[in-house]
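Note that this complex is displayed minus one protein chain, with the remaining chains in position.
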Amino acid sequence: MQTAAARRFGWKEAALALLVAVLAYQVVVPFAMIIWTSLKQARPGEEDFLSLSFTLANYARAYGGAAFWRISGNTLSFALAATLIAFVIGAFMAFVLARTNTPLAGFIGAMLIGRIVIPGILIAISWILVASPNIGLINQMTLRLAGLRNPVNIYSFWGMVFVQALELVPLTYLLLGAAFKAMDPRLEEASAMTGAGNWRTLRRISLPLALPAVAAALLLLFLTTIETFEVPLLMGTRAGIRVYTTEIFYDTSRTPIDWGLSSTYAMALLAVAIVLLFVYFRLIGHGERYQTITGKDFRPRRIDLGPWRYLTCALALILVFLITGVPFLMMLYASLLPFYQVPSAAAFTSMSFDNYLTLFHNSKTVAPMINSTILGPAVATTVVLIVALISYFVQKTRLRGRRLLDFLGFAPIAIPSVVLGATFFWFYLIVPLPIIGTLTIIGLAYLTKYMPVALRFVSASMMQIHAELDEAAQVAGVSWGRNFFKIMLPLLKPGLLAAWFWVMVHAYRELTIALMLARSQNRTAAVVIFDLWEEGSFLLLGAFAVLMFMVLTALCAVAHSISARFGVQEQPA
Amino acid sequence: MIEVAGLRKSFAGSGQAVAAVAGIDFAIKAGEMVTLLGPSGCGKTTTLRCLAGLEHPDDGRIVIGGQTMADAAAGTFVPPQRRNLGMVFQSYAIWPHMSVLENVAYALEGRGIRKAERAKRAMEALALVQLSALAERPAPWLSGGQQQRVAIAHAMVGRPQALLFDEPLSNLDAKLRIEMRNELRRIQRETGLTAIYVTHDQAEALAISDEIIVMKDGRIVERGRPVDIYRRPRHVFTAEFLGSTNLVAGTVAGVDAGRLAVTTALGRILGIDPTGTLAKGAKVMVSIRPEDLSTQTSAADTINRFEGRMIFAAFAGATVEAELHCGETRIACLLDRDADLTPGRTATLWAKPEACLVLPAE
Partner (left out) sequence: METPKIKTRMKRPAMGFLAGLTAALCQPLPATAQNSTSEKAYADLAALPAAERSKRLEDGARAEGKLVMIHTMRGNLATDHVALFRKRYPFLKIELEGDIGSQDATERLYTEETAGRHLTDVINVALPDLTALRNKDMLARFVSPAAASILPPYQGFLDSQGRWTPWYWSEHGISYNSSLVPKDKAPRGWDDLCNPFFKGSVSFDPAEDRYLAGLYAMFGEQGTQRLLKCIGENDPIIQRGHAQRMELMLAGDHMVQGDNYLYQGVIIQRKNPSAPYAIATSAPAFGFAGVAAINKNAQHPYAAALWADWSLTQESQAYVAHLLRGPVALKHPFFPDSMKLVTYVDAPAGVMDRLMGYWNTYVAKRH
């Protein structure tokens, strides 16, 4: 007979130990470095950096002036407006596509997710080409048709909000769609029996039941917008609207970079994230209330909208056209031109595939594509497994300090990419692990970067799984590890899949970190994009993005068809 | 077979720890079906979860089949998967991503059993619950009763040393519930498995158990065979919780040949003392079950006669549920269906002294 002590250390304990080690290494260490740096005037590596004398000078500089509070106002109102709009549109799309018999739901959903694939720089440029003064398509049309001069201006607060909100709809859709799919229709039917209308059922039953996902979505949308860079950079600067990320960018654009100051800015983001996470926890309370996937005839089923389904279909098509169609078409249009022109007969006659030929001629684009194709799925899979473990321990065990795991997994959302990239670079310069210049170092940085978003995805899904489904598996006499892979993971499928797509695509197109850690052997597709944008033009970039769109769509389709074989089956109507 | 000694378990409530199980001891013989019965919050489910290994006891020992599964003092704790138990959950805990057969066969995975053998044993278990025909169906597409059967097959397939039931029938409608509980009893008898059954439904407990353990506030109140515990409860709580009863407060006036005379608001009641502890002057409650009261008195019955006014009567088929006011005291009774039900009518009720249980007041 084994001793009690040996018994206690099984798969579950091993998994927990591994998880704690990963979080300590990937989150605690970088955070310690950032906080330390924010209290220093010396840079990492300099002699004074290791001394135990600290200063609040960076804090005084970052938060002392009136400018900081004006920028905070801009950042928060921009984030709030974009969040609310993205949430309303995203919730509509998620419900209509995941829970009703709206025609073309599959196609529209795929197109929505396709949007994530388009690099942020291109989306901003597309909207500049559509709605900027003078050359924007809309303003060109109003001028020609109605003589109206520049009725819309993308370089404005609402222009930024509009583009950013559309950018966030796919995230909302992924989060809420997963939650809506896992909803027990009988709870809604019960409401319908009481004579409540569809709208009321949605508002009083469906949305509250999806509260974990709703709260997670709002939290993520808000923090993602605060952390977003492309829209503020390409549109905000010209509109004169300054936010945290552009400030950090300006402060880090002169050598030697003032890392103390940028680390200090990260502290403000951390504070916002902590407050919001606390609110989120309060809102969710004890997760048991949201366990809609019970072991008792759980049957996902779609709602029949009758003739209304054509209206929802039309609305969803219009939205998806704005969200994915416009950027994609602009990209396609631009990629066929030798130089950018406002659409005209002359423009169309000048079209050719020259940009694509240039790309194929360029052998340097192939290796980065391969690198990204390895990096994206690898990072996504690792991240998804880690966050599944975190949510399991947080929600399905009574472990002491389990909330801390959740917090650690989420905290990196507060680290701006440029600071995160720098931190990983320093760390591996100082620590003699030979991973500088490899895909591994980028992968490790991405692990930290994408854990927070994935964690909220999976955590919302975990909350919907009834505790007894796990307990039954434990009692069944099967090892904990097997239970985790064969019971928990399949049940988590909607959330895992959504998180996987999200991380994979973002790891594919992420730029800031990749740029900081790129060397000869580990350049990623996004670095190529940046090269093309910096030195070439967005026409070539458009061609590259069209190619990337195809590769990623194929990757997603493969992953989707593999995953369709697992998890809960929808009942045929 | 199963021994529980000094079991304690608290949960962190809002502010302070709340004791769910406050020190209980019991033992169960092999092949017996024992029910833990009590109102919600009495600790019965926590006790069961401690047995299953889903909770770590704060204190006490649990021994199952001769193996110490948990011993807080020694730091022993065997995780649920190594206890070789079968458990049926309130929510059935059917995994919605698997077929019926996969659900049942899952418990056999990772035990070095070949796939064909696993399927064969799962099919045997399904045959036992009469679900062979639905083996390939996705599990969520079954009806409630069928899912219940899957849950039972799933709990039994691993040939566990004991079966644990956590309110398994509470989600079924009344008719199905009766059918399933007979079915459960049949299966348990057929397989000869030791079983612990948790419920708050006294009718279910009475019908299904070899023995009942009544629990309240984290402690055991009493334990006994269903018929004893119903007919001869030793606590007011048990008398009240199992079935319905009329309770009349009083004081013991005298003890005579195993019978007690009790002074009550209804007058002098002659009853028996199942606890055998009461002496003259003790404050007591007299428990008289409604079905033990009758209007058909004969002249020979001079004691335990209570006169009252009919307040309410409801025809219930075989019997009539009626309520009488005897002075200030309301008395519920089940009367013969031929009884005169006119409201306001005066009637005389009568109960045998053997049916009047004199219990210590709590």
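Each chain gets a letter, A and B, in the order it is written, and its residues are counted from 1.
Just so it is clear, a contact is a pair of C-beta atoms (placed from the backbone, for glycine too) under 8 Å apart; a residue touches a chain by one contact, two chains touch by 3 or more.
Here the structure is a predicted model, which is why all the values come from computation and not from measurement.
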{"item": "Missing chain: touched chains present in the view", "value": "A"}
{"item": "Residue of A:41, A:341 or A:563 in touch with the missing chain, whole complex considered", "value": "A:341"}
{"item": "Selected residue (touches chain absent from view) among A:135, A:207 or A:322", "value": "A:135"}
{"item": "Residue of A:227, A:406, A:510 or A:531 in touch with the missing chain, whole complex considered", "value": "A:531"}
{"item": "Residue of A:106, A:147, A:256 or A:306 in touch with the missing chain, whole complex considered", "value": "A:256"}
{"item": "Absent chain, residues of subunit A that touch it", "value": "25, 43-47, 50, 65, 67, 125, 128, 132-135, 233-234, 237-238, 240, 242, 250, 253-257, 338-342, 362, 364, 422, 425-426, 429-434, 436-437, 515-516, 518-521, 523, 527-528, 530-539"}
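Heads up, the rule we're going with is that only the chains that are shown with their structure count from here on.
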{"item": "Distance between the centres, which are taken as Cα means, of subunit B and subunit A, whole angstrom", "value": "52"}
{"item": "Subunit B residues touching subunit A - in the complex, by the definition given at the top", "value": "52-54, 74-87, 89-97, 106-107, 109-111, 138, 140-144, 147, 151, 154-155, 158, 160, 164, 171"}
{"item": "Of subunit A, residues touching subunit B in the complex", "value": "4-5, 7-8, 10, 12, 293-299, 466, 468-469, 471-480, 482-483, 486-487, 490-491, 493, 566-569, 571"}
